[in-house]
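Only a single protein chain was left out; the remaining protein chains are all shown in position.
To keep things simple, chains are lettered A and B as they appear, and every chain counts its residues starting from 1.
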Amino acid sequence: MEIQYILELIGTFVFAISGALAVDEKDQDWFGAGFTGFVTAIGGGTLRDMLLGSYPLVWIGDVRFLYAIFAGIVFAAIFYKLLLRLRRTLSLFDTLGIALFTVVGTEKALSLGVDPVIAAIMGMFTAVMGGVIRDTLTNETPVIFQKEVYASACLAGAFMYIGLAHFDVQRTVAFLSSVILIIIIRLVAVKYNLSLPKFKRYN
Amino acid sequence: MEIQYILELIGTFVFAISGALAVDEKDQDWFGAGFTGFVTAIGGGTLRDMLLGSYPLVWIGDVRFLYAIFAGIVFAAIFYKLLLRLRRTLSLFDTLGIALFTVVGTEKALSLGVDPVIAAIMGMFTAVMGGVIRDTLTNETPVIFQKEVYASACLAGAFMYIGLAHFDVQRTVAFLSSVILIIIIRLVAVKYNLSLPKFKRYN
Partner (left out) sequence: MEIQYILELIGTFVFAISGALAVDEKDQDWFGAGFTGFVTAIGGGTLRDMLLGSYPLVWIGDVRFLYAIFAGIVFAAIFYKLLLRLRRTLSLFDTLGIALFTVVGTEKALSLGVDPVIAAIMGMFTAVMGGVIRDTLTNETPVIFQKEVYASACLAGAFMYIGLAHFDVQRTVAFLSSVILIIIIRLVAVKYNLSLPKFKRYN
(Lines give C-alpha, C1' and ligand atoms only; values in the text may rest on other atoms or scores of the structure.)
Protein backbone atom coordinates (compact mmCIF):
# COMPACT_ATOMS: atom_id res chain seq x y z
CA MET A 1 0.00 0.00 0.00
CA GLU A 2 2.82 2.35 0.97
CA ILE A 3 4.44 2.03 -2.45
CA GLN A 4 1.19 2.57 -4.35
CA TYR A 5 0.48 5.69 -2.29
CA ILE A 6 3.93 7.08 -3.12
CA LEU A 7 3.38 6.23 -6.79
CA GLU A 8 0.09 8.13 -6.75
CA LEU A 9 1.76 11.18 -5.23
CA ILE A 10 4.51 10.99 -7.87
CA GLY A 11 1.90 10.61 -10.63
CA THR A 12 0.08 13.67 -9.32
CA PHE A 13 3.36 15.62 -9.26
CA VAL A 14 4.18 14.58 -12.84
CA PHE A 15 0.71 15.43 -14.17
CA ALA A 16 0.83 18.86 -12.49
CA ILE A 17 4.11 19.55 -14.32
CA SER A 18 2.72 18.48 -17.68
CA GLY A 19 -0.44 20.52 -17.06
CA ALA A 20 1.47 23.67 -16.11
CA LEU A 21 3.66 23.33 -19.21
CA ALA A 22 0.60 22.87 -21.41
CA VAL A 23 0.00 26.62 -21.20
CA ASP A 24 3.26 27.16 -23.12
CA GLU A 25 1.92 28.86 -26.20
CA LYS A 26 -0.86 30.56 -24.26
CA ASP A 27 1.37 33.00 -22.38
CA GLN A 28 -0.49 32.36 -19.15
CA ASP A 29 0.14 34.03 -15.83
CA TRP A 30 1.00 32.06 -12.70
CA PHE A 31 -2.60 31.55 -11.75
CA GLY A 32 -3.52 30.17 -15.18
CA ALA A 33 -0.59 27.77 -15.16
CA GLY A 34 -1.32 26.65 -11.62
CA PHE A 35 -4.99 26.13 -12.35
CA THR A 36 -4.21 24.11 -15.47
CA GLY A 37 -1.68 21.98 -13.59
CA PHE A 38 -4.19 21.41 -10.80
CA VAL A 39 -7.00 20.37 -13.14
CA THR A 40 -4.74 18.05 -15.12
CA ALA A 41 -3.48 16.36 -11.96
CA ILE A 42 -6.75 15.81 -10.13
CA GLY A 43 -9.36 15.86 -12.92
CA GLY A 44 -9.36 12.17 -13.78
CA GLY A 45 -9.47 10.79 -10.25
CA THR A 46 -12.03 13.41 -9.26
CA LEU A 47 -14.37 12.48 -12.10
CA ARG A 48 -13.95 8.77 -11.26
CA ASP A 49 -14.83 9.30 -7.60
CA MET A 50 -17.73 11.62 -8.37
CA LEU A 51 -19.16 9.07 -10.82
CA LEU A 52 -18.77 6.31 -8.25
CA GLY A 53 -20.08 8.49 -5.42
CA SER A 54 -16.91 7.80 -3.46
CA TYR A 55 -16.40 10.61 -0.94
CA PRO A 56 -14.30 12.32 0.27
CA LEU A 57 -12.38 12.87 -2.95
CA VAL A 58 -8.75 11.77 -2.63
CA TRP A 59 -7.22 15.27 -2.73
CA ILE A 60 -9.84 16.69 -0.39
CA GLY A 61 -9.36 13.97 2.20
CA ASP A 62 -5.54 14.05 2.01
CA VAL A 63 -3.96 17.47 1.57
CA ARG A 64 -0.61 15.95 0.57
CA PHE A 65 -1.93 15.61 -2.98
CA LEU A 66 -2.35 19.39 -3.08
CA TYR A 67 1.25 19.83 -1.94
CA ALA A 68 2.40 17.42 -4.66
CA ILE A 69 0.58 19.64 -7.19
CA PHE A 70 2.07 22.86 -5.78
CA ALA A 71 5.51 21.24 -5.92
CA GLY A 72 4.93 20.21 -9.55
CA ILE A 73 3.90 23.72 -10.57
CA VAL A 74 6.86 25.37 -8.86
CA PHE A 75 9.15 22.72 -10.34
CA ALA A 76 7.72 23.44 -13.80
CA ALA A 77 8.33 27.17 -13.36
CA ILE A 78 11.94 26.76 -12.17
CA PHE A 79 12.97 24.23 -14.81
CA TYR A 80 10.78 25.70 -17.55
CA LYS A 81 13.42 26.00 -20.28
CA LEU A 82 15.03 22.69 -19.47
CA LEU A 83 11.67 20.86 -19.44
CA LEU A 84 10.63 22.24 -22.81
CA ARG A 85 13.90 21.02 -24.28
CA LEU A 86 13.21 17.62 -22.76
CA ARG A 87 9.76 17.27 -24.29
CA ARG A 88 10.53 13.75 -25.38
CA THR A 89 11.50 12.71 -21.88
CA LEU A 90 8.42 14.51 -20.60
CA SER A 91 6.22 12.45 -22.84
CA LEU A 92 7.78 9.40 -21.17
CA PHE A 93 6.69 10.86 -17.84
CA ASP A 94 3.18 11.32 -19.20
CA THR A 95 3.18 7.70 -20.38
CA LEU A 96 4.31 6.53 -16.96
CA GLY A 97 1.66 8.74 -15.38
CA ILE A 98 -1.27 7.42 -17.41
CA ALA A 99 -0.09 3.83 -16.91
CA LEU A 100 0.07 4.23 -13.12
CA PHE A 101 -3.21 6.13 -12.88
CA THR A 102 -5.04 3.59 -15.05
CA VAL A 103 -4.17 0.66 -12.80
CA VAL A 104 -4.66 2.61 -9.56
CA GLY A 105 -8.06 3.79 -10.82
CA THR A 106 -9.14 0.35 -11.99
CA GLU A 107 -8.16 -1.13 -8.65
CA LYS A 108 -10.07 1.50 -6.71
CA ALA A 109 -13.21 1.00 -8.80
CA LEU A 110 -12.98 -2.79 -8.40
CA SER A 111 -12.62 -2.38 -4.63
CA LEU A 112 -15.91 -0.44 -4.66
CA GLY A 113 -17.61 -3.48 -6.15
CA VAL A 114 -18.59 -2.27 -9.61
CA ASP A 115 -18.79 -4.44 -12.72
CA PRO A 116 -15.32 -5.17 -14.20
CA VAL A 117 -16.17 -3.39 -17.48
CA ILE A 118 -17.13 -0.28 -15.49
CA ALA A 119 -13.91 -0.62 -13.49
CA ALA A 120 -11.86 -0.63 -16.70
CA ILE A 121 -13.62 2.50 -17.93
CA MET A 122 -13.00 4.15 -14.56
CA GLY A 123 -9.30 3.26 -14.77
CA MET A 124 -9.04 4.79 -18.21
CA PHE A 125 -10.98 7.89 -17.04
CA THR A 126 -8.58 8.29 -14.09
CA ALA A 127 -5.69 8.44 -16.54
CA VAL A 128 -7.04 10.58 -19.36
CA MET A 129 -9.92 12.76 -18.15
CA GLY A 130 -7.71 15.28 -16.34
CA GLY A 131 -6.16 16.07 -19.71
CA VAL A 132 -9.56 16.12 -21.37
CA ILE A 133 -10.94 18.64 -18.85
CA ARG A 134 -7.77 20.74 -19.24
CA ASP A 135 -8.13 20.71 -23.03
CA THR A 136 -11.82 21.57 -22.85
CA LEU A 137 -11.17 24.55 -20.56
CA THR A 138 -8.43 25.86 -22.84
CA ASN A 139 -10.50 25.26 -25.99
CA GLU A 140 -8.13 22.62 -27.38
CA THR A 141 -9.25 19.43 -29.07
CA PRO A 142 -9.08 16.87 -26.23
CA VAL A 143 -5.95 14.74 -26.28
CA ILE A 144 -7.97 11.52 -26.55
CA PHE A 145 -9.36 12.61 -29.92
CA GLN A 146 -6.02 13.32 -31.54
CA LYS A 147 -3.16 11.23 -30.16
CA GLU A 148 -1.95 7.88 -31.39
CA VAL A 149 -3.39 4.98 -29.39
CA TYR A 150 -3.70 6.77 -26.06
CA ALA A 151 -6.86 6.13 -24.06
CA SER A 152 -7.22 2.75 -25.76
CA ALA A 153 -3.79 1.72 -24.43
CA CYS A 154 -5.13 2.52 -20.95
CA LEU A 155 -8.26 0.45 -21.60
CA ALA A 156 -6.12 -2.49 -22.70
CA GLY A 157 -4.02 -2.27 -19.52
CA ALA A 158 -7.14 -1.97 -17.37
CA PHE A 159 -8.66 -5.08 -18.91
CA MET A 160 -5.38 -6.96 -18.43
CA TYR A 161 -5.37 -6.01 -14.75
CA ILE A 162 -8.96 -7.13 -14.38
CA GLY A 163 -8.19 -10.45 -16.10
CA LEU A 164 -5.17 -11.10 -13.90
CA ALA A 165 -7.08 -10.13 -10.76
CA HIS A 166 -9.87 -12.47 -11.82
CA PHE A 167 -7.41 -15.38 -11.95
CA ASP A 168 -6.00 -14.42 -8.56
CA VAL A 169 -2.59 -13.48 -9.90
CA GLN A 170 -0.52 -11.87 -7.15
CA ARG A 171 -1.35 -8.17 -6.89
CA THR A 172 2.17 -6.81 -7.46
CA VAL A 173 2.60 -8.95 -10.55
CA ALA A 174 -0.79 -7.93 -11.94
CA PHE A 175 -0.09 -4.25 -11.18
CA LEU A 176 3.36 -4.21 -12.78
CA SER A 177 2.48 -6.22 -15.88
CA SER A 178 -0.55 -4.01 -16.60
CA VAL A 179 1.51 -0.85 -16.18
CA ILE A 180 4.18 -2.28 -18.47
CA LEU A 181 1.60 -3.30 -21.08
CA ILE A 182 0.26 0.26 -21.29
CA ILE A 183 3.77 1.71 -21.56
CA ILE A 184 4.76 -0.73 -24.32
CA ILE A 185 1.58 -0.12 -26.35
CA ARG A 186 2.11 3.63 -26.10
CA LEU A 187 5.81 3.51 -26.98
CA VAL A 188 5.21 1.21 -29.94
CA ALA A 189 2.27 3.34 -31.16
CA VAL A 190 4.32 6.54 -30.97
CA LYS A 191 7.44 4.99 -32.56
CA TYR A 192 5.58 3.45 -35.51
CA ASN A 193 2.98 6.21 -35.61
CA LEU A 194 0.16 3.69 -35.19
CA SER A 195 -3.43 4.67 -34.75
CA LEU A 196 -6.75 2.93 -34.42
CA PRO A 197 -8.76 2.30 -37.59
CA LYS A 198 -10.99 5.17 -38.64
CA PHE A 199 -14.62 4.86 -37.70
CA LYS A 200 -16.04 5.58 -41.15
CA ARG A 201 -14.12 2.83 -42.88
CA TYR A 202 -17.15 1.87 -44.94
CA ASN A 203 -17.42 5.30 -46.42
CA MET B 1 -41.98 -0.51 -15.09
CA GLU B 2 -40.76 -3.19 -17.47
CA ILE B 3 -41.79 -1.13 -20.49
CA GLN B 4 -40.15 2.03 -19.21
CA TYR B 5 -36.94 0.12 -18.57
CA ILE B 6 -36.94 -1.20 -22.14
CA LEU B 7 -37.67 2.30 -23.43
CA GLU B 8 -34.69 3.63 -21.48
CA LEU B 9 -32.42 0.98 -22.96
CA ILE B 10 -33.69 1.78 -26.45
CA GLY B 11 -33.20 5.51 -25.82
CA THR B 12 -29.62 4.82 -24.72
CA PHE B 13 -29.03 2.74 -27.85
CA VAL B 14 -30.43 5.50 -30.10
CA PHE B 15 -28.39 8.26 -28.41
CA ALA B 16 -25.21 6.19 -28.74
CA ILE B 17 -25.83 5.91 -32.48
CA SER B 18 -26.44 9.63 -32.89
CA GLY B 19 -23.34 10.39 -30.78
CA ALA B 20 -21.11 8.05 -32.78
CA LEU B 21 -22.34 9.58 -36.03
CA ALA B 22 -21.71 13.08 -34.72
CA VAL B 23 -17.99 12.57 -35.38
CA ASP B 24 -18.77 12.40 -39.10
CA GLU B 25 -16.79 15.39 -40.32
CA LYS B 26 -14.12 14.88 -37.68
CA ASP B 27 -12.62 11.74 -39.17
CA GLN B 28 -12.42 10.09 -35.75
CA ASP B 29 -10.99 6.68 -34.99
CA TRP B 30 -13.03 3.96 -33.29
CA PHE B 31 -12.14 5.13 -29.83
CA GLY B 32 -13.18 8.72 -30.55
CA ALA B 33 -16.50 7.60 -32.01
CA GLY B 34 -17.13 5.21 -29.13
CA PHE B 35 -16.30 7.82 -26.53
CA THR B 36 -18.57 10.37 -28.18
CA GLY B 37 -21.41 7.86 -28.41
CA PHE B 38 -20.92 6.92 -24.77
CA VAL B 39 -20.93 10.52 -23.53
CA THR B 40 -23.99 11.42 -25.58
CA ALA B 41 -25.92 8.42 -24.28
CA ILE B 42 -25.15 8.66 -20.57
CA GLY B 43 -24.22 12.34 -20.11
CA GLY B 44 -27.68 13.70 -19.37
CA GLY B 45 -28.80 11.05 -16.89
CA THR B 46 -25.38 11.10 -15.24
CA LEU B 47 -25.48 14.84 -14.68
CA ARG B 48 -29.04 14.57 -13.34
CA ASP B 49 -28.10 11.88 -10.83
CA MET B 50 -24.89 13.62 -9.77
CA LEU B 51 -26.82 16.86 -9.17
CA LEU B 52 -29.44 14.98 -7.17
CA GLY B 53 -26.83 12.90 -5.33
CA SER B 54 -28.58 9.73 -6.48
CA TYR B 55 -26.06 6.85 -6.43
CA PRO B 56 -25.21 4.45 -7.95
CA LEU B 57 -25.55 6.08 -11.37
CA VAL B 58 -27.88 4.12 -13.63
CA TRP B 59 -25.20 2.81 -16.03
CA ILE B 60 -22.83 1.97 -13.17
CA GLY B 61 -25.44 -0.01 -11.26
CA ASP B 62 -26.79 -1.82 -14.32
CA VAL B 63 -24.21 -2.85 -16.91
CA ARG B 64 -26.89 -3.51 -19.53
CA PHE B 65 -26.86 0.21 -20.35
CA LEU B 66 -23.19 -0.14 -21.32
CA TYR B 67 -24.08 -3.02 -23.62
CA ALA B 68 -26.84 -0.92 -25.20
CA ILE B 69 -24.20 1.76 -25.89
CA PHE B 70 -21.71 -0.76 -27.36
CA ALA B 71 -24.49 -2.14 -29.54
CA GLY B 72 -25.37 1.38 -30.72
CA ILE B 73 -21.76 2.16 -31.64
CA VAL B 74 -21.26 -1.11 -33.55
CA PHE B 75 -24.63 -0.59 -35.26
CA ALA B 76 -23.55 2.94 -36.27
CA ALA B 77 -20.30 1.59 -37.73
CA ILE B 78 -21.95 -1.19 -39.71
CA PHE B 79 -24.77 0.92 -41.14
CA TYR B 80 -22.70 4.09 -41.40
CA LYS B 81 -23.48 4.97 -45.02
CA LEU B 82 -27.11 4.02 -44.72
CA LEU B 83 -27.58 6.06 -41.54
CA LEU B 84 -26.03 9.18 -43.03
CA ARG B 85 -28.41 8.94 -45.97
CA LEU B 86 -31.26 8.61 -43.46
CA ARG B 87 -30.37 11.75 -41.52
CA ARG B 88 -33.97 12.87 -41.57
CA THR B 89 -35.18 9.61 -40.05
CA LEU B 90 -32.32 9.83 -37.57
CA SER B 91 -33.51 13.19 -36.41
CA LEU B 92 -36.84 11.51 -35.71
CA PHE B 93 -34.98 9.04 -33.54
CA ASP B 94 -33.30 11.91 -31.71
CA THR B 95 -36.70 13.52 -31.16
CA LEU B 96 -38.09 10.27 -29.79
CA GLY B 97 -34.99 9.94 -27.60
CA ILE B 98 -35.22 13.38 -26.02
CA ALA B 99 -38.97 12.97 -25.48
CA LEU B 100 -38.52 9.64 -23.66
CA PHE B 101 -35.53 10.83 -21.62
CA THR B 102 -37.29 14.02 -20.56
CA VAL B 103 -40.25 12.21 -19.04
CA VAL B 104 -38.13 9.40 -17.54
CA GLY B 105 -35.83 12.01 -15.99
CA THR B 106 -38.66 14.15 -14.67
CA GLU B 107 -40.29 11.10 -13.12
CA LYS B 108 -37.05 10.00 -11.45
CA ALA B 109 -36.42 13.47 -10.01
CA LEU B 110 -40.02 13.67 -8.72
CA SER B 111 -39.63 10.26 -7.08
CA LEU B 112 -36.62 11.65 -5.19
CA GLY B 113 -38.88 14.29 -3.69
CA VAL B 114 -37.53 17.50 -5.22
CA ASP B 115 -39.57 20.59 -6.04
CA PRO B 116 -41.58 20.17 -9.30
CA VAL B 117 -39.74 23.04 -11.00
CA ILE B 118 -36.43 21.33 -10.20
CA ALA B 119 -37.85 18.04 -11.49
CA ALA B 120 -38.76 19.67 -14.81
CA ILE B 121 -35.24 21.09 -15.16
CA MET B 122 -33.80 17.65 -14.35
CA GLY B 123 -36.01 16.06 -17.01
CA MET B 124 -34.80 18.54 -19.60
CA PHE B 125 -31.17 18.02 -18.47
CA THR B 126 -31.58 14.25 -18.86
CA ALA B 127 -32.61 14.77 -22.46
CA VAL B 128 -30.24 17.47 -23.67
CA MET B 129 -27.10 17.57 -21.50
CA GLY B 130 -25.51 14.47 -23.05
CA GLY B 131 -25.47 16.34 -26.35
CA VAL B 132 -24.23 19.50 -24.64
CA ILE B 133 -21.29 17.66 -23.05
CA ARG B 134 -20.51 15.99 -26.39
CA ASP B 135 -20.56 19.35 -28.18
CA THR B 136 -18.38 20.96 -25.52
CA LEU B 137 -15.77 18.18 -25.75
CA THR B 138 -15.65 18.44 -29.53
CA ASN B 139 -15.58 22.27 -29.45
CA GLU B 140 -18.94 22.67 -31.15
CA THR B 141 -21.56 25.21 -30.18
CA PRO B 142 -23.90 23.19 -27.92
CA VAL B 143 -27.02 21.99 -29.64
CA ILE B 144 -29.28 23.80 -27.17
CA PHE B 145 -27.87 27.16 -28.31
CA GLN B 146 -28.52 26.64 -32.00
CA LYS B 147 -31.47 24.38 -32.76
CA GLU B 148 -35.06 25.35 -33.27
CA VAL B 149 -37.14 24.94 -30.12
CA TYR B 150 -35.25 22.00 -28.65
CA ALA B 151 -34.59 22.08 -24.90
CA SER B 152 -37.65 24.26 -24.44
CA ALA B 153 -39.83 21.55 -26.03
CA CYS B 154 -38.46 19.21 -23.35
CA LEU B 155 -39.25 21.74 -20.62
CA ALA B 156 -42.82 22.04 -21.90
CA GLY B 157 -43.27 18.25 -21.85
CA ALA B 158 -41.75 18.02 -18.39
CA PHE B 159 -44.14 20.63 -17.02
CA MET B 160 -47.06 18.86 -18.68
CA TYR B 161 -46.06 15.59 -16.99
CA ILE B 162 -45.77 17.34 -13.64
CA GLY B 163 -49.18 18.95 -14.09
CA LEU B 164 -50.82 15.66 -15.01
CA ALA B 165 -49.10 13.84 -12.14
CA HIS B 166 -50.30 16.58 -9.79
CA PHE B 167 -53.89 15.92 -10.82
CA ASP B 168 -53.39 12.17 -10.36
CA VAL B 169 -53.84 11.36 -14.02
CA GLN B 170 -53.00 7.71 -14.66
CA ARG B 171 -49.25 7.29 -15.11
CA THR B 172 -49.30 5.72 -18.58
CA VAL B 173 -51.59 8.45 -19.86
CA ALA B 174 -49.42 11.19 -18.34
CA PHE B 175 -46.26 9.57 -19.69
CA LEU B 176 -47.54 9.12 -23.23
CA SER B 177 -49.20 12.50 -23.58
CA SER B 178 -46.06 14.30 -22.37
CA VAL B 179 -43.87 12.34 -24.77
CA ILE B 180 -46.27 13.13 -27.60
CA LEU B 181 -46.38 16.84 -26.70
CA ILE B 182 -42.57 17.07 -26.96
CA ILE B 183 -42.53 15.25 -30.28
CA ILE B 184 -45.26 17.46 -31.74
CA ILE B 185 -43.60 20.70 -30.60
CA ARG B 186 -40.29 19.57 -32.11
CA LEU B 187 -41.81 18.41 -35.40
CA VAL B 188 -43.83 21.60 -35.80
CA ALA B 189 -40.81 23.77 -34.91
CA VAL B 190 -38.59 22.00 -37.43
CA LYS B 191 -41.25 21.97 -40.18
CA TYR B 192 -42.08 25.68 -39.86
CA ASN B 193 -38.57 26.64 -38.80
CA LEU B 194 -39.84 28.17 -35.58
CA SER B 195 -37.58 29.50 -32.90
CA LEU B 196 -37.98 31.25 -29.57
CA PRO B 197 -37.95 35.06 -29.55
CA LYS B 198 -34.49 36.58 -29.35
CA PHE B 199 -33.41 37.74 -25.93
CA LYS B 200 -32.36 41.25 -26.96
CA ARG B 201 -35.70 42.17 -28.45
CA TYR B 202 -35.52 45.65 -26.93
CA ASN B 203 -32.29 46.46 -28.69
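By definition in this document, a residue touches a chain if its C-beta (ideal position, glycine included) is under 8 Å from a C-beta of that chain, and two chains touch if they have at least 3 such contacts.
Bear in mind the structure is a predicted one, so any value in this text is a computation, not a measurement.
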{"item": "Residue among A:Leu9, A:Leu66, A:Val169 or A:Val190 that touches the chain left out of view", "value": "A:Leu66"}
{"item": "Which residue of A:Gln4, A:Ser91 or A:Thr138 touches the chain not shown here", "value": "A:Thr138"}
{"item": "Identified contact with the non-displayed chain, of B:Leu7, B:Ala127, B:Ala151 or B:Ile182", "value": "B:Ala151"}
{"item": "Subunit A residues that touch the omitted chain in the full complex", "value": "20, 23-24, 26-33, 35, 46, 50, 53, 55-57, 59-60, 63, 66, 77-78, 80-81, 136-139"}
{"item": "Touching residues on subunit B - with respect to the absent chain", "value": "50-53, 114-115, 117-118, 121, 132, 136, 139, 141-142, 144-145, 151-152, 195-203"}
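Keep in mind that, in the parts below, only the chains that are shown with their structure count from here on.
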{"item": "Computed distance of Cα centres, subunit B from subunit A, in Å", "value": "30"}
